[in-house]
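With one protein chain withheld, the remaining protein chains of the complex are depicted in position.
First chain written, first letter: the chains are A, B and C, and each begins at residue 1.
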Amino acid sequence: MRGRKITEWIIDNLVPIIFVLFTIVGFSVSDDVPLVFFFRELSSRFFRNIILVLSLVIPVIAGLGLNFGIVIGAMAAQAALVLVRFFDAGGIPGTLLWFALSFPVALFLGYLTGKLFNKTRGQEMIAGLIVGFFANGVYQFVFLYCVGGLIKVPADHPMVKPDGVGLRATIDMGKPAEGGLQYAIDGIAKMPLVWALLLASVIGLVVLFFIYRKRRMLNRAESKFGYYFKAAVLLVAAFFLAGEIRGNTMLMNVEIPLVTSVIVVLVCIMTQWLVETKLGQDFNSVGKSQYISKVSGIDVDRKRIIAVMMSTVLAAFGQIIYLQDMGTFNTYSSHEQIGMFSVAALLVGGASVAKANIGHAILGTILFNAMFIISPEIGQAVFGQVLLGEYFRTFMVYGVIGLALGIYVWKTNRQKSLLIIKEASDSVSGYASGNSQEVKN
Amino acid sequence: MNTCLLNIKNVSKEYNGNQVLKDVSFSVMKGEIHALVGENGAGKSTLMNILFGMPVIHSTGGFKGSIEIDGKRSSIKSPVEAMRAGIGMVHQEFMLIPGYSITENIKINRETTYDNIISRILSKQLQTLDRVKMAKDARRALDSLDIGIEEYVKIEGLPVGYKQFIEIAREIDKEGLKILVFDEPTAVLTETEAANLLSAVQRLAANGIGIVFISHRLDEIMDVADKVTILRDGSLVVTKEKKDTDPHEIAQLMVGRTVSIRRNETADQKKFGSSILSLKNFHVEMPGEQVKGVDLEVKEGEILGIGGLAGHGKLGIANGIMGIYPATGEAVFDGRQLKPNDSKNSIRSGLAFVSEDRKGVGLLLDESIEMNIVFTVMQMNNSFTHDLGFAKIRNAEAIRKHAKKMIDDLDIRCTSSLQAAGSLSGGNQQKVCLARALTQNPRLLLISEPTRGIDIGAKKLILDLLLELNRKHNMTIIMTSSELAELRSICDRIVIVCEGRIEGILPPDASDTDFGLMMSGSQRRLKVKTGETGHGGH
Amino acid sequence: MADIKAGIRKSGRLIKGFGLARLILGIFFIFLMTLGFFLNLGIGEIIGDILRRVGMNGILVLAMVPSIQSGTGPNFALPIGIVCGLLGIVYSIEWGFTGLMCLLVGFGMAVIFATVAGYIYGRLLNSVKGAEMMIATYTGFSVVALFCLAWLMLPFSNPGMSWFLGKGLRETVQLDIAEAGQVFNNFLMFKVGSAVIPTGLLLVFGLLCFLVYLFFQSKTGIAISAGGMNPKFAEASGLDIDRNRIIANILSTILGAIGIIVYSQSYGFVQLYAAPLMMAFPAVAAVLIGGATASRARVSHVIIGTTLFQGLMTISMPVTNVIFAGADLSEIVRAVIQNGIILYALTQVKGGLKI
Partner (left out) sequence: MKRCGFAVLSVCFLVLAFAFVTVGSALVEAAPVGKVAIVTNTVSSNEEEYRSAQVAMEKYPDRVVHRTWPDNVAKEQEQMITVLQKIGADPSIKAVVLNQASPGSNAAVDKLREIRDDMLIIYCNYSENAPDVAKRADIGLLGNSMEMGTRIAIQAKKLGAKTLIHYSFPRHLSIPIFSVRRDNMKKKAEELGLTFLEVTAPDPMSDAGVSGTQQFIMEDVPKKINEYGKDTAFNGTNCAQQIPMIKQVADLGGIYVVPCCPSPFHGFPTALGIDASGDKKYDVEYIIGATREKLKEKGVLGRFSNLPVPGALLLSHTGVEYALMWMDGKTNGKMDDAVLKKLMEDFAGVQVDFEKLQDSGVVYDNLLLYIMDFIVY
């Protein structure tokens, strides 16, 4: 019995487990991975990508699966960026303008995507994937041909190709000093990673305590053990960190962008908070059963569209954070991998098509990027060739998505076959019986 | 106790041509439990669909007549409006989200919330859930049905009995609930669960809620109902006070009808051969039509009818025999044990099946008629194919020829044998299914709901055809149908199934009352009751 | 179940819908052709190219038919088949076969690999019913990525194929080293005006089309399409649907494998590494343009679709080059048409579950 429980748990968390092992193995086999390098990279990658990954959570809750359509959000942000840079605004005001411009665009595109998803019910993910490709075509049309082709622009503008039609392949966003946008947000203030982690673990403890109290209030009979365990772990972490600070090791010079992390925390809180609102609950209901939600008077299609819009806007903001940290902007390729990588990251965190939360997003982003940092090393150490590590990494990205999706569907199918009768309460056949009644009369 | 909550006035409804409700009227008083009984297709569900403004109704041209709630004439266009108007429904198949806690299910789309900064600025949609209050409400609702179960437990894994109660809890939690409709609430419950439920129902009524109680269990009705309204063939038979009627009368009124198709000979004139199919303790896991242990002997050369109410497993039997749904127990056909869950085996051993779900299981709608006719035999014993050694290619001419013959024999009305089966009328589609079955020339033909959704003319043709097959070619037939009349018109024996078991076997000319009682499974229970009167009242 | 009903009810309307989409594209195609004619871009050669491309890509598109008919939807995992084909031809070259023999041995090997791969893939699809398309896509991707490793690590000794300066296979292996380039194309090739007709190539394509057509006239073929159309019906008639789905996907994978070999011989190079990654999408688009739906497809759809799609691709490039010099609209046109069509098809899949 217990054995079966454990195997169940392993199947459920197969993907994250693979990655934890992968990273740990990576560490042990690759002889020289300076910790400083590792953590600097990990933290900067984390802050670049986390919001993009977070933007995937809401659609999952609303039952739309993994929204590959966030690519469109990214495009919105880039379109906005082009405008901002064209009138070469920069610094904080430039950034604010950037946000302001990308918001409505993302909102609108999100609306269209939502519409599409309602038309392709049950096929949202593949539709999202394809609509990404499709939008990419349009995006190129606009920035390669319309700019300068239809919309007249000065041919000598640094962003415009010498021949006066279309934008250059890479656009340097410039340093804030020169009124640029690079580090416009990250640059404002920094703090040592170690301190941040320490803070996080302390806050973690507090939050844990409050959750615990709330659960008690709703008199849930839960095992206290879980809480104690988590608390213990956090304490240990805190202790280590304190040690680092006192020892003032190399790790102390790894810094994280303060404002960005604040934004991230805010987004997390907002998402979590949204789940606790009426709207969030509706998303949840729609996600769990469209039919029952419909019958209980929830406007299913509308909710789904709202969810997609939220996700798209969030994605746009995510891309802003990403680009302002990168500093240079590949006009025609910065957005392409976004969908693929973010989805993979979320899945790595242990989310599934039907279940995702902030925890998954955060853990996923950490593990996924850790893998990216480590994989060349593994390629080097195991295969003796960096290139092999490269291909291996690509394989992991695709493989993970495939695997995670596979496991999920396989499990649901298996459950279905286990309890045929339960199916009656399942939304689809619930509908079926709805109209077989119509046949009867 | 005399204010009229619900008043249905001469409501009529027809689905593309055929009348399913003919000006039905009845009314429900405050605190009254009003039982609504009738066979399947009597029009109960249509009536309820109308009451709930189900899209089905309005997409098919609305209905005639009027509905008054609390004295006000109301036109309900959607389930939501029905909810607002104070009509609640306890569904037969549960409208509960397994992944949700009881509270969340009770409160779905009616969550209690409180304001926060953002919601004040943006929209009420963003108000925070007041989980504590929600839990309280849920608790209250549950308590009022005195159910001990914790409100934060998830639905999945709960016994059906509880689910039924949670459905009720959800309805009574809706403020301003006036009328509550129970659709076969006890169908899936155990005796004790049912007992609790009934007492709960009575308590609700006592609180002044009008209750429409749809059930086939006449004994229950006698226990709880104040009034009984009987529907038959879409028209109101009578509404009676409980006290001046009794189960036998109800049963009689429910079933009794002018049998549309006269039978010209009676069973006893015929001599039947030995048993060709025998079932022992036969179980079938067919969703909604479970069979819970059936023993049955089918004699060679007879037409055996299987009747009973929907959801009681009469359909399960045939599907089980054919291995379409997982079955356990013993099924011996012609001396050989049938492999369970193995359609191939069943077909190979000489059984043919015409499914009740014509469009779903019976036909390849966008394939040609001829392919539909020969499909099974082609797959099962390679007939109608050229054998090229490495592959078997279909033999167009042979197929064409056979199809032509069948089309003539059963006179299937079609432009050509290449016409898509989907484009045929119901009757002709049924004939195509039959044609396929006959092409297998089976020893035993199972046919379910042969006349469902077919106009009266075609009905007659099909039934005559079956009769002819049996009498002329001495083909054994098991015919499952929810229309007693047609069973009685051609069957030699009629098995009545109730709650997954065989309630009894009747000759076609048995009295309406017997049929009624058996179908409602009340016979047995009434016997029990008279045995142990003391507990009668709960 | 509701879905199946909906699906079937839809299909009728669907054909019309696609008829329209097809019509528009057809007109667009003819328009471009005439335009090309007036811009005298040498329509003759263009027609020749179109025919060649049809021959090259046709079989890959043909691979969609079995998978669609069996109800697993368009074979987005086409790369699996492609990789098998590549493996086959590469081995055949490695063993020093030349000319037609090289290709035939390639076919042989490819079929063997493809059968195994297809079987496994079919099993996979059966365990993930309902989400085939998505998972197929990613299975395809990961297989390609996996084989990037393989190409680099597999021990091949033929210097013509290994990296010019080191170990592992080249990105593009030249078929001339086995005199296997354009073998089919040149068979009975003749010219009409300036249009080159690659007879052999078209014959191969035609032959395979015929075989597939024949297959779906056969008992098994009929069973497979029945299973795709209405699983319940098929089961009730005592068919083993899972088995049929596997057969169909093996077939599809084999066609993919053969397809890529024919493609490579016409093209003259075998492309390894990332090349197969995106190859499924044009094929899917083509069959859909041809009038197939995600649940029904015929050989005729393949022929029409491939001609239309490849035709558009071929003609749009030179035409747009002339009209808007400098701007690579043709690229964009392709991206938009191709993905637009797939999207359109998706909006029709199962008609979604209406609620």
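Annotations
As a working rule, a residue touches a chain if its C-beta (ideal position, glycine included) is under 8 Å from a C-beta of that chain, and two chains touch if they have at least 3 such contacts.
Everything numeric in this text was worked out from a predicted model, so none of it was measured.
Interchain touches from the omitted chain, evaluated on the whole complex, reach A, C. Looking at A:16, A:59 or A:94, the residue that reaches the missing chain in the full complex is A:16. For the options C:104, C:120 or C:274, the residue in contact with the chain missing from this view is C:274.
Shown as candidates are A:37, A:108 or A:209; the residue that touches the absent chain is A:37. Residues touching the missing chain, restricted to subunit C, are 42, 45, 49, 148, 152, 159-160, 162-166, 168, 170-172, 174, 176-177, 194, 267-269, 271, 273-275, 277-279, 281, 314, 317, 320-321, 325-328, 330-331, 334-335 (touch as defined at the top). For subunit A, the list of residues touching the undisplayed chain reads 9, 12-13, 16-17, 20, 23-24, 27, 32-41, 44-45, 48, 133, 144, 156, 158, 161-163, 166-170, 172, 182, 197, 201, 226, 229-230, 233-234, 236-237, 240-241, 244, 249-251, 326-328, 330-334, 336-337, 349-350, 357, 359-360, 362-363, 366-367, 372-373, 376, 386-387, 390-391, 393-394.
The rule is simple: only the chains that are shown with their structure count from here on.
A complete topology is adopted by the chain contact network, contact being made between every pair of chains. Set against the Cα centre of subunit C, the chain with the most distant centre is B.
Inter-chain centre distance (subunit A to subunit C, centres taken as mean C-alpha positions): 33 Å.
Computed centre separation for the pair subunit A/subunit B is 47 angstrom, with centres defined by C-alpha atoms. Residue positions 1 of subunit C are each in touch with at least two other chains. The touching residues of subunit A, counted against subunit C in their complex, run 116, 118-123, 125-127, 129-131, 133-134, 136-138, 140-141, 144-145, 149, 163, 165-166, 290-291, 294, 300, 353, 383, 385, 387-388, 391-392, 394-395, 397-399, 401-402, 405-406, 409-410, 412-413, 427-429, 431-432, 435.
Interface residues of subunit C facing subunit B in the complex, by the touch rule stated above, are 1, 4-5, 8, 11-12, 214-215, 217-220, 222-223, 226, 229-230, 232-233, 235-240, 296. On the side of subunit C, the complex with subunit A involves touching residues 1-3, 76, 124, 127-131, 133-135, 137-139, 141-142, 144-146, 148-149, 152-153, 281, 324, 326-329, 331-332, 334-336, 338-340, 342-343, 346-347, 349-350, 352-355.
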